[in-house]
Structures are given as C-alpha cells and as structure tokens.
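Dumping the structure here so I can ask a few things about it.
Only a single protein chain was left out; the remaining protein chains are all shown in position.
Residue numbering begins at 1 within each chain, and the chains themselves are lettered A, B and C in the order written.
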Amino acid sequence: MDLTATEEQRLLRESAERFVRTAYSPDARRKAAGQPDGFSRAVWAEFAELGWLALPLPDAHGGLGGGAVEVGILAEAFGSGLITEPYLSTVVLGAGLVADLGTEQQRATVLPEVAAGRSLLAFAHSERQARFDLADIATRAARDGADWVLDGTKIAVLDAPSADHLIVSARMAGDRRTPEGIALFVVPRQTAGLSLTPYDRLGGGRAASVKLDGVRVPDVVRLGGSDDALPAIERTVDRALAALCSEAVGMMAALLEATAAYTKTREQFGKPLAFNQAVRHRLADMASAVEEGRSMALRAALFADAPHPERIRAISGAKIKIGRGARFVAEQAVQLHGGMGVTEELEIGAYLKRVITFEALFGDVDHHLRRHALASGRLSSRAA
Amino acid sequence: MDLTATEEQRLLRESAERFVRTAYSPDARRKAAGQPDGFSRAVWAEFAELGWLALPLPDAHGGLGGGAVEVGILAEAFGSGLITEPYLSTVVLGAGLVADLGTEQQRATVLPEVAAGRSLLAFAHSERQARFDLADIATRAARDGADWVLDGTKIAVLDAPSADHLIVSARMAGDRRTPEGIALFVVPRQTAGLSLTPYDRLGGGRAASVKLDGVRVPDVVRLGGSDDALPAIERTVDRALAALCSEAVGMMAALLEATAAYTKTREQFGKPLAFNQAVRHRLADMASAVEEGRSMALRAALFADAPHPERIRAISGAKIKIGRGARFVAEQAVQLHGGMGVTEELEIGAYLKRVITFEALFGDVDHHLRRHALASGRLSSRAA
Amino acid sequence: MDFSFNAEERAFQQEVRDFIAANLTPDLKRAAALTPSVFYEPDISGPWHRALAAKGWVAPGWPVEAGGPTWTPAQRWIFETECAAAGTPGVSPMGVRMVGPVIIKFGTPEQKAFYLPRILSGEDYWCQGYSEPGSGSDLASLKTRAVRDGDEYVINGTKIWTTHAHYANRMFALVRTGDGGRKQDGISFILIDMKSPGITIRPIITIGGDHEVNQVFFDDVRVPVTNRIGEEGMGWTYGKYLLEFERGGGITSARLRKALGQVVTLAGSDEVGRPIEEASIATRISEIEVDIDALEMTELRIMSALQTGQNPGAVSSMLKLRNSEIKQAITKLGVDVIGYDALVWQPARPLYALNEPTPIAEDELPVVPEYLDGRAYTIFGGTSEVQRDIMAKLMLGL
Partner (left out) sequence: MDFSFNAEERAFQQEVRDFIAANLTPDLKRAAALTPSVFYEPDISGPWHRALAAKGWVAPGWPVEAGGPTWTPAQRWIFETECAAAGTPGVSPMGVRMVGPVIIKFGTPEQKAFYLPRILSGEDYWCQGYSEPGSGSDLASLKTRAVRDGDEYVINGTKIWTTHAHYANRMFALVRTGDGGRKQDGISFILIDMKSPGITIRPIITIGGDHEVNQVFFDDVRVPVTNRIGEEGMGWTYGKYLLEFERGGGITSARLRKALGQVVTLAGSDEVGRPIEEASIATRISEIEVDIDALEMTELRIMSALQTGQNPGAVSSMLKLRNSEIKQAITKLGVDVIGYDALVWQPARPLYALNEPTPIAEDELPVVPEYLDGRAYTIFGGTSEVQRDIMAKLMLGL
C-alpha cells in the first residue's frame, strides 16, 4: 500500500503543470474558443511531442501503457488551466474504445495515428431520450448486404466538429433500453448522410448534435465485430469519468488558490476580506472539498479497471463527491470574489462554466447516486 | 386578506404564554415525566378550566368552535414550554375523530366529557409495517354476531397509558394498503384482550404499543358506523400535523431566544461568543428558520380544512419546512451552547428530543416530500 | 385572520388581469421569458412602462400628489403577483423605485416638477452611480470626487456595476464633496446628465454573457449645483433612504413561483429526455415550492401588518437573503433538468432576437445564462454575508 507518486508520476505531474503554467494562457484559450475547432492544433502537436497522446495507449500500438492514475495526473493539470484540447474525446474515449474493443487490425490502424497527433476522434453516443442511461440507444444499424446503414440522432458529441472519425453507437438488435445488441462503428466525419449541428460548448471547446441519415459503412469499421459493445462502453466511460474527476479537482484547486489569495488582498471596511470569520470558514470548507475531491479522484483512478461493483462504486462515488464539491467551490469562489466574480473579466466564471459541464457529462449527481445505490445492492432497479 | 391576529386570538395567545411562563416549569415537567401518566392531572384540570379542552370542539357539544388557527396559537405556547399534557391525543386527534366521523349520539357521549377534562383519549392507529402510510392497516375487525372482534398490534400510541378510551383503527375489508374498508372503534382501555406495553416517550410524556388479542366490542362504538374512515383519519391527522407544526415553532423560538442570549453573555477568548461572525451568521439562519417556520405553521392552520390537494400541500409543506428548520435550530442550539448543550443540565437537549419526536410523528421529511410531490401531480405513485 | 381577499380586492385583481390581458402582447411575454439577465432590456421594459404609466400604475410607492396610484398594501401585492404570474417584464427600478422616492422626499419643488413626470412617462431612463471599484459592500469608502467650481461641480472618478448606463440618459450618484469626519460625511447626492462631456462607459460582460452593467468614468464632468439633492455632504442620508427602498418590503415570491413554473414546464414537457418522472427532481421541485410558500406567507404577514398599521419588524434582510437563495436554487434546478443541453452555449444577445435555429429548444436557451447571471443575486444589493450581519444585529440584537 503506497499512495505516494512514483518518480515517473512525479515527473509527469511536474511537466504537465509546467506546460499549463508556461505554454498555455487564458488569452490563448479565449482565442482558440473563437475558432471552429475550439482549440489549438499547435498545442495538440505539443501534446503528441510530449508523449501525452500515447500515454494510456497499449505498448503494442505505439502507446506508453500508462494507466488511469497517469491520465489523472495529466487531467488535473489540464483542469487547473482549463485546457480545451480534445484529450478526453480523442485519447480517453475514442482511442480507449478502440483499444478496449477493436480488432488487432483496427487497433493497428487507429492508435498509432492518435498517438502521433494525426487523428482526432469523437464519441457519438448520447441520445436525447436516454438522459444519462448508456444502454438507451435508439439509433439503428441495419444490415444491407456487406454494409451497415445507420439512422438516428446523437447529442452532446464533444469535439465532433474537429474529429476525423466519429465512433458511433447504434443498435443492431433489441429495444431501446436492452443492454445487448449495441455496436460501435468508426465513421469518417465526411461520410454521406452524416451531418453536424456544431455549437460552442459551455466553458470552452466545441461540440455538436449529429444526425445520421442513412449513413452507409462497411462491416470492417464495426469495432471488434461486436454486437455487445455496452460493457466496453461502460468501461471506457468510467475511465473517462475518472479523468473528468481529476480535471475537476484541478479546477477546484485553482479556484481555491485564487480565492484564498483574493481574500487576503481585497479590502472592505478597511480590513482584508479574510478578516471575516464567515469568509475564512467558507474557505476552510472549500479546502476540505478540494482534499476530499483529490482523494476521490485518486480512488476513481485506482479502481478504474477494477471489477464491477467496486469500479462503479468508486467511479460514481467520485462523480458524486466531486460533482457536489466542485459546484460548491466554484459557486463560493464567485461569491467571495463579489461583483468581479460574476463578470468575464476574471477567470473565475470560466471555471464555474467548466464545472457545470463536468457535472452534466456522463451523469449528474442524482444519476450517480442511483447508480451507486444500485451497484451497492441497496436499491432495486424498480425503485430507481 | 388579513393575517394579523384578531382580538380573541391575541388574548388567547397572551393567556397561553402567561400560563406556560408562570404556572408551568421545567421542574414540574421533569417531575411529571417520572409518573405513569407522564403529565400532571392538575395542569389538565386547569386546561379544562381555561376552556382550552373545549376550544376546537363543536359548539353543539360543549365546544367553543375554534379552528386550527386557535389550536395553533395554543400549540405554539405549549411548544415553547415543552408541555407534556395529552392535548394532541385527547383533543385534536381523539375528540377530532369523534367530531368528524361520529354519530350525533357518539359525539354527545364523548365530546362534553373531553371538554370537561373528565375523559382522556388516545389514537391507536400506526402499525409497524406501515411506516407512515395511513392506509396501511393490518389490524382486522371481524364481525361476530352484533359485536366486532379486533386483532392486531399498534405502535406509537401516544398517551395510551393514561387514556380512558383508545380509538382503534381496524380493517373490515380489503388488503393491507386498500384505502377502503377501515373502521374506527372507541375501545375502553380496560377491555379484555387489549394489552399495553407502555414506555417513556423521547422528550417527555408516555406512549405504548398496544396488542389487540380478540378484543370484543359492540357495533355501537364504531365511529359513524363507517366502513370508510380513512378520509376522516387523514383530515384529523392533518389537523394534528398543523398543531404539531405550531408546537415545533414554539420550540424553535424558545431555542433561538435562549441561544442568542447565551452567545451574548458566554465569553471565550475574552469576548462574548457572539463576537464570532460564524456564530452570528448561524443565529441569523436560525432566526430565518423561525420566521419561515412561523409562516408555514400559519399556512398549515389556514389550510387545515381546505380541500385536497391544497390542504395536503400546505400541511406537508409545513411538515417539510418545519421538520428541517426545527432540526437545524435545535442542533445548532446545542452546538452553540457547547459542552453544556449536550447535558441534561440545560433544557436545550430536552427541546432537541422533542424536535426528534416531532419529526417522526405522522411522517418524516422524506415522507412528506413524496406526499407533497404526489399531491402536486409531479410524481407518480409508482415512482414514489 | 382571513386568508381570502375581500370583494374590493377581488375586483381590483380582475382589473389587473384585464389590464394585463390587454397590454401584455405575446412578443413582450416571449421576450420577458427569454431574458436571462437580472434586468430587462429597455425595449421590453419600455412598452410595459408606458402602458402602466397610461393607466397611472407605474409608481406604486409614490404618494398620490406625485402620481402614485394610492394602492393599499394588499392591492400592491395583488398587482405584483398578477404581473409575475402572467410573466410581464419588470419596470426598470432605477427611476421609479430608486431615485423617484428620493426626489419626492428630499428634492426641491423645481426638481420634483422637472424629474418626476419624466420618470413617470419613461422619458428619462436612470442609472445608479453608487459602487466603485474599491468600495464593494463598503459603499461609504467611495472616492469619486465633486469639486465646487462656481455654480457647477466638477466630477472626477469612476463608478462600477452601473446597470444600463449604456441606455440611461441620467444618473443619480453619490460623490465625495468634502473630507474629514466619518467616511459617511462629505458625500453628496447628485443627478448627472449622461450626455455630459467627459463621461465614458466601459461595458462589463457578465458570466451569463449579458451586457447589463458597466464601468462609468468621469473626467472633469461638469454638473450644475442645482442638480444636487438636499444639502451638500448629506448624501449618505438620502442614499441610505434609497437603499431601504431597494432592500425592503419587496414582493418577490410571485416571481419565484413563475420561475419555478418555467422549470417545471421544462422538466415535464413532452420533449424526450425531460426528467419530471425522476423522484429526485420531483421532490426538489417540492422543496423549492415549499420555500416559496414560506416566503410568500412571510410577505403576506408583513403586508397584513402594514395594512393594519403595525410594524413588520426587521425582516427585509431576511426576505432579500431567502429570495436570492431560492432564486439560485431554481436556476440550479433548471440546469440539472436540461441535462446535456446545458453544454450548449449561445453567445448571442438578446436571446429573443435570435433568429437562427439552435440545437436546443428555445425555452432552454436562457437556463444556463440565468444560472450564471443569477450568482449575482447573493452579491449585489448587499452580499448574503452582509445580510446575515444585519439580521444578527437587527433581528437578534447581536
């Protein structure tokens, strides 16, 4: 039992923190936010250079074989700098799905391209009627000769406007919420019948709704040739949740630091704000939320590949704890910054927006409370 | 629209507050708590003298025809002094059921006796498996010639040890949770087959579990000859809830006053406790909870006889708001009194205990949240 | 005690409903519903202001001789409640509710004759010059200075959080005209023509994406001494009087009920993916509704006390605090209800002028901006921390 960082992990943390501090600035992010991609291709190239895109990919395909803990270290630094590059979409979700479910051939085709920064991916899975139920897929995949024809609508497809390929989930069999019968297709974004409604994402970056209208793809793009992709989707989304939790902890820590500093210098009634016990106590609770959040993000990372139900309890537990904690810290950071906190002139609001995004992604606190209670055997699916 | 007190209401409030302040003391209450009744017969006789036992009873049977607002005024004063006399059991619940559902004959028999202080009643309704579902009655009433034979077990029968009669709910027809088929029987406590397991009630007073083992009663004691008593039970319990909410507001106000006074005088680090902003802010929130509680108790009283669903929304709303608020105020009163708050040497703990009792009686906050959401048509009974 | 309205009050209620039916156009109603910011744009509030003015209803708190409608507290409650339930825009408060009462109480006959009719008609649009970058909750530490030069003051300094300065043609401001003594001394209350040379306005964009507030700079701005209210150096007194008006006795529960109703509609509409059937959402709605009921009853108790000439006590900070907390709970619930649609950021303003299709339904568009802008409720007009300080002092004597 040793939860201190290894030498490699320490170096990774330092390099990520240094990158965010020196090579990345709020101004650069704001500028990128106005672009169709919503991020900087130059920064992405640096990520490739630093080996970060290869970090969690398997050794056999140009990866470095890092685990969820290493991704978490990166993600925490990304969160502290509100990085908008599509690391989650391309590396954690996209490449993660290919690595988890793909055939040897598919992995060999996709992963080295991702590692080299030459291919961007997006995961087109969520549907409006599903809310946060990963099994609720209405998009259909119909066999037509050697091909599949996909029809349906996906929402909240992160980074779709810049992606080279979308990994699209579709139902080969079963009814809307049947766990079985879901397949994943790697679809080039430019495929006929696939259309995007792109939009700015709250807190930075881009996303899109995706309409699939008779999109025809060959069977060879079906990941692993599988008709039972839900377990791989759940595993990958849980890894993404672990990364998101670390990212949120990075945001929380940055907000805490900024707010503590502000209350020491900003004066009201001739005294620094921190002279007020109510302010100090608020900050104490924020500090507690950050520490607890860091603990839970680490737990999520350590259990990211554990068997069910331990994995679910750790991941959903982290989403609950950090979901609540990040919202608390961000809202109080705004509050304690007073009027300035409610304006675009400070970065505080940008963090709050990203926190809202974090909360919504892959299930809010209520969703994960039910998931946790279900996985713990204390709630029947009927009552949930 | 006028929510200020009428002259009569003002006088009632003053006399109730004066009684609690002068004729009733913590010592007297503690002494009574050790007795089998759990209260003072002398105080009860004074209640009769003051007309309080007759207050909400119908004019036709020796009552004064007061409404829920008048009962609330009394109850708030009772709460501030932690009165343990069985007003709720005898007057609000017992006499209330007889007045609501009884035949003319039954009302004429029971109500003047109650008003005169000569008869004590208890409502034997709750059953263990029901939790807070008023319709969940497993006690059976079986016809045997001209009589009824009652079998079952009741829990949490407030003031049963001192009651002359128990009003017992039992099922003539239907399954456990069927709304229809419930009847009420006025059963003398000394009836053969009826046995009590009495106990001290948290926060003062007495209660009992009641076992009915072949209890034989004539049909004439069946209230209103009804086989559909649930609506009357619900109406009466809602009136009891309104009274309980006012009682809790009385407790909250007493706790707030005591705690504010304590923090002004108790010194720590050379300053009164109230010098600490965290303490002052806590008290501000407590004051807010008291004001909001008072508003909701008044709302409950004003809507106590309103039609469904307005009545339910007001009553359950008050139970939610005051349930939360009273717990908050009582816990913080203990906290701000420090070590002394956790001992029997102050009255603070006695209030906290009574608050716990208040919360449990006729449904906790969760129960009333579901009831409120159901009555508002925003929750299906399946999801609840 | 009587919870129902009497015949006269019911008749008035009907009159208000008829007025609303006649004057609240569908466009106006839609624009009001699609406004995420704290204040309404003048192109929404203006038509509503003028309709009210035509009816003589625009200035409820004013005495009859100044143009007020002589409503009882109950009538005022009915009016506010009916407007909220119908979803009317709000009237800009800076004229009618803020500077108006100050001019009525402390202004010269000339000032009254000039300004009051222009406030009533809507001809003048006011902004408030109180806060400064360094002052915040500590308003009396303000530094903007007015130096006497003959019949004029020469003003230098800056004001911040100036709502709708970019629309206003007039500002009422607290400025420092003298030093020494307490910092509250030496402050004067001045009315400033916003077209005066030397005024520049810098927009401040809120995190909700709205341009509501500004920083205003004064560079040798000359204002006639006759534009001063009352005595020189006594401005703090007048300003406090206004703040009492701003904080106290609001009727806010009806607006909260309307806002919650919009979230309930979002959660329960026929659109797929709306979560009213989730027990946790349904019970959160109930919790908020109960909070609103409690606030409403408190407002009604105060209204009854005022109606019968009693003193409602020191509860205005509590009302402000609870209103802001409930409002934020509603906006937070809204964000949770729309799920993934919270990711969609629409930067165009005003939302009601948006003509292009968006990836989400129109009624979802203001949800996230409202949540974000709504963080200001616990900050402006005295932070929640300040309100609790005041409550402890006034309600408990601490």
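Throughout what follows, a contact is a pair of C-beta atoms (placed from the backbone, for glycine too) under 8 Å apart; a residue touches a chain by one contact, two chains touch by 3 or more.
Nothing here was measured: the structure is a model prediction, and the numbers come from that model.
Within the whole complex, the absent chain has one touching residue among B:Glu46, B:Glu257 or B:Glu331, and that is B:Glu331.
Touch with the chain omitted from the figure is made, among B:Val110, B:Ile137, B:Ala156 or B:Val237, by B:Ala156. Among A:Gly38, A:Gly317 or A:Gly349, the one in contact with the hidden chain is A:Gly317.
Taking the whole complex into account, subunit B touches the unshown chain at residues 126, 128-132, 155-156, 197, 199-203, 207-209, 266-270, 276, 278-279, 331, 334-335, 338-339, 341-345, 349-350, 352-353, 356-357, 359-361, 364, 366, 369-370. Residues of subunit A in touch with the missing chain: 1-6, 9, 69, 256, 260, 263-264, 274, 277, 280-281, 283-285, 287-288, 291-293, 295-296, 298-299, 302, 313-314, 317, 320-321, 369-370, 372-373, 376, 378-380, 383-384.
FYI, only the chains that are shown with their structure count from here on.
Across the assembly, the mean Cα position most removed from that of subunit C is the one of B.
A separation of 52 Å divides the Cα centre of subunit A from that of subunit B. Taking the mean of the C-alpha atoms as each chain's centre, subunit A and subunit C sit 39 Å apart. Separating the CA-averaged centres of subunit B and subunit C is a span of 43 Å. In subunit A, 276, 278 are the positions where the chain touches two or more neighbouring chains simultaneously.
Within subunit C, the positions touching two or more other chains are listed as 278, 385, 388.
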